[in-house]
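Next up is a structure, given as structure tokens.
Note that one protein chain of the assembly has been removed; the remaining protein chains are unaltered in position.
Moving on, here comes chain A:
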Amino acid sequence: MSDATSPTAPQHDAVLGIRKDLIQRYSTLVVLALMFVIFSLTVDRFLTSQNLLNIAQQISMLTIVGAGLTFGFAAREMDLSVGYAVGMAGILVPLMLISGVPLPVAILGGLAAGLAIGATNALLVTVVGIPSLIATLATGSILFGINFLSTGGRAIYGGLPDAYLWLGQGRIAGIPVLAFFMVAVVAVAWFVMERTVFGRYIYAVGGNQKAAELSGVTVRRYRAAALIVCSVFAVIAGMLLAARLGSGQPNAGERYLLDGLATVFIGMTMLRPGTATVLGTFFGALFIGIINNGLNLIGMDTYIQSIVKGAIILIAVAIVSRSTKLNLL
């Protein structure tokens, strides 16, 4: 059959005089704004500068993990080891600091660990040929074991230098240092994805791997790079997380996997529906941050929060799946 039989572009359809593609692109943002307004009107301590800065602080690590996963999703690779990579950096860096390693060296050590994790994942996926979903599930399990063995399951605290703690707890002109990190990471990630040849090729590999290959793109290199970015961003978040908590917790990173994936999924419902984008992920993190914060302030049970969050992710993914193919494997 000829291409002429394919259906028309959706933008010719309209609901209440609004173009359908616009509705699709911005409906999640409208929901986000509505949620913000409702919490502002109904929850006492929600709309205060202190609480808004709190939200920024709370979502900063999540945004950084999500930004890394965005690279993975853009290249159609899934990284399920990010949660344990967050945990590993959050143990490794405090351990080094406590044993007297200077802060810059410890941070470089953390980044090197991220590179090593990412390179391992990349090797398994692009050279050995294991699908990323399975490869990273396995490496995640291995990291989990290492995290608990190396700490005996106990938290690492005491004796962390002030300069390190400042990264996670300090403020500049009243604004949390973490928020600056978040903005910087989002800005860099956005620029790389939207304004560089590297980002364009990551999207090409995810958009149509065969076409990218026949256009002369070294597909394997960009799939590998996307997985490495996932791990490196995860260890950055892990180092900041331990600084914020003031201790290294072997299980602190776990929730960043599911929440991180959720930020990307929610982000994929907006802007360029079906495609992971850095700004979409940022709004996804904001979405989750506002829900968590608002429900916390109301005093809702954490388990109910988890149910609400799960339902929201399902709705978001349902919206995307209805309009575009969501091929993740």
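Here, contacts are C-beta pairs under 8 Å (C-beta built on N, C-alpha and C of every residue); 3 or more make two chains touch, one makes a residue touch a chain; residues count from 1.
We take it that contacts and distances are computed from a predicted model.
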Omitted chain (choose from "Sarcosine oxidase subunit delta", "Fluoride-specific ion channel FluC", "Cytochrome c domain-containing protein" or "Sugar ABC transporter ATP-binding protein") - UniProt protein name: "Sugar ABC transporter ATP-binding protein"
Contacting the left-out chain in the complete assembly, out of A:22, A:142 or A:211: A:211
Touch residues of chain A, complete complex, unshown partner: 1-6, 8-9, 11, 195-198, 200-201, 203-204, 207-208, 210-218, 272, 274-275, 324
